[in-house]
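The complex appears here without one of its protein chains, the remainder shown in place.
By written order: A and B. Residues from 1 in each chain.
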Amino acid sequence: MTTVTEAGPAAPAGPAHPLDQRRPLGDRSFQILALACGLLVLVILVLIAVSTSQQASSWFTTEGWGIFKNNWNPAANTYGALAFIYGTAITAIIALIMAVPVSVGIALLLTEVVPYRWSRPIVYVVDLLAVVPSVVWGLWGILVFAPWLNTIYAHIGSAVTGIWVLGPLFGPPTSGASFFTCGIILAFMITPIVTSLSREVIATVPAIDKEGAYALGATRLEMIRGAVWPHSQGGVVGAVLLGMGRAMGETIAAALVIGSSPAITSHLFAPGYNMPAVIANEFGEAFGLQRAALMGIGVLLFVITIIVNVIARGVVERSARRKRGT
Amino acid sequence: MAAVTGQQNVDLREPKGWRRTSNRIVTVLMVLAFVLVIIPLGFVLVTVVAKGISIISVTFLTSQIPPNVAPADVGGIWPAILGTLEIVGLATLMAVPLGILGAIYLNEYGGRGPLGVLIGFMSDVMTGVPSIIMGLFIFSIWVLHFGYSGFAGALALGCLMLPIVIRSTYEMLRLVPNSLREGSYALGATKARVTLTVVLPAAIGGIVSGALLAVARAAGETAPLIFTILGGLTLATNPNVFSGATTALPLLIFSNASSPYVGAQARGWGAALTLIVICFVLMIAARLVTARFARYSR
Partner (left out) sequence: MEQSEQESVTGRQVPESATRQDVPLPEPAALQAREAAAQQEAWGSGEHVFDVKNTSVYYGSFRAVTDVSLAIYEHEITAFIGPSGCGKTTVLRSLNRMNDLVVGARVEGDVRYRGAPLYGKDVSPIAVRRRIGMVFQKPNPFPKSIYDNIAYGPRINGQHNKKKLDEIVERSLRQAALWDEVKDRLNKSGLGLSGGQAQRLCIARTLAVEPDVVLMDEPCSALDPIATGAIEDLMQEIKSKYTIVIVTHNMQQATRVSDRTAFYSVLVNPTSDTRTGVLVEYAPTAQLFEDPQDDRTKAYVTGRMG
């Protein structure tokens, strides 16, 4: 078919260029599809912000800065949300105070103390904690845990009445379903995430630094203070912030055990309320301004958790980058 | 501990005093931390199993939901089980492929450019958005126009699962060695083919495992469902997932938990046990998949 020449075989009929082929259509469409799915994340986030704000707009316009008043009263059609903001803050703080030492302790246990073979079962157990659905925590919380705590609270409450700082904090009124119970359950729920993130961060501390400390004759605690902590403090802070975000947004367990009574009080054993809980409990029968108010609380919650998460991820990313030396 | 002596009297025993004590204290505290985790976990599991096991039976799992006042031995939770299976299944069908494609974009195409970095970052941020917000979101843009339905619930759960699937899939794709991609390119494959026929299959174990964990997370979520499937009032089975309110296990547990009736509470425990079993099975399946496919990685 072809004659052979010096330059190369002659061409049969067809496109002139031997290597000519446009980029296949399928390849291009696949790239566009993948990009679209990536953009979906941004689109959803924007839609969330827009749609919920729109639903809540009547609350913002009616109440104005009154949204920060403590006067949530559907009967009187006033919807100041301060009590819920307070409750969210308090329960998150309680949860963090309890969960962070435990989580960091377990993370250090797994990376520094326990031989690798034993670490797997321990990690399994901690992950089991995460698999328990929040509604089950709430069910157990309200039907079993809270009644049991109630008796304990009552004892503590009567014991500290009138004492200088403890009285206002732990004195009566006490109730099984309260800020403190909610805080404890939130602590159970955020422990897995803070533990696993802290563990990841601590595990990236270069072995050289640790060995250097040991080689100087340091005890384990001294090694942790000197070699591990400086490297991982950024990451651990980030992990803690993420846990805080999770604690603030956790709805169902809070809705069941917080006591459902909007109140700004220092008494931690008293019933209270927080942002996600009131939305969950009151939305079903709400309409008009109340519904807009609940949506608005949702908007506030969204904004707060986005901010917390952005800061947290930024902190983790920055400490990782500093470690990599970039 | 006798002193080990060399030529001079060198003391090689442990450091005394505060250094040793503080070290010991901290070790004890760390172990204590772990114990503090086991205790509540143990309590919850033991309670749920104890209270749930007595009510669980085949009849229970397949009967209709009775009114709350009904005693414990009447009725069951079938509509809730069906609801969970349908809604979570639908959410998985939507979120997993989209999530995998999103992760493919981040790892294989645009990950390093400014848009890719933004998408990756916001995807991680999105995993921290409370699930109740997803519920409010779908309520605003879907339920208000089309009413309550299992599909709306699936949309909300899907939004929840999407960033989780993206992150876990992305981590798995990153682990696929570049030499595999090069080998495929060298045979004249397009980028789409390289990704679909070599990279994805190489990472499939981790991807499936991550997806299973996302499913377990979605199965246990209640808040998104409150605003999208309505639950509560619906007692009869609604097999049509696209229209009409329906219920699901977490929602059933939620409403029964606040009920004063003993029967309702008992059914709540039964539903809780069922839900926990489902979540645990998914988690174990995820571990098994990871373990099995670890053999294929080099």
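The definition used in the following text is that a contact is a pair of C-beta atoms (placed from the backbone, for glycine too) under 8 Å apart; a residue touches a chain by one contact, two chains touch by 3 or more.
Fair warning: this is a prediction, and the values are worked out from it, not measured in the lab.
The residue from B:32, B:118 or B:189 that touches the chain not shown here is B:189.
Among B:37, B:160 or B:202, the one in contact with the hidden chain is B:202.
Mapped onto subunit B, the footprint of the missing chain covers residues 177, 179-180, 182-190, 193, 197-198, 201-202, 296-298.
Please note the rule applied: only the chains that are shown with their structure count from here on.
Subunit B has its Cα centroid 14 Å from the Cα centroid of subunit A. Those residues of subunit A whose C-beta lies close enough to touch subunit B in the complex are 23-24, 26-27, 30-31, 33-42, 44-45, 47-48, 51-52, 54-55, 101-103, 105-106, 108-109, 113, 122, 125-129, 131-140, 142-145, 188, 191, 217, 219-222, 224, 242, 245-246, 248-252, 255-256, 276, 279-280, 283-284, 295, 298, 301-302, 305-306, 308-310, 312-313, 317.
Across the complex, subunit B meets subunit A through its residues 15, 19-20, 22-23, 26-27, 29-34, 36-38, 40-41, 43-45, 47-48, 98-99, 101-102, 104-106, 108-110, 115-116, 118-119, 121-126, 128-134, 136-137, 140-141, 159, 162-163, 166, 190-193, 195-196, 216, 219-223, 226-227, 232, 250, 253-254, 256-258, 265, 268-269, 272, 275-276, 279-280, 283.
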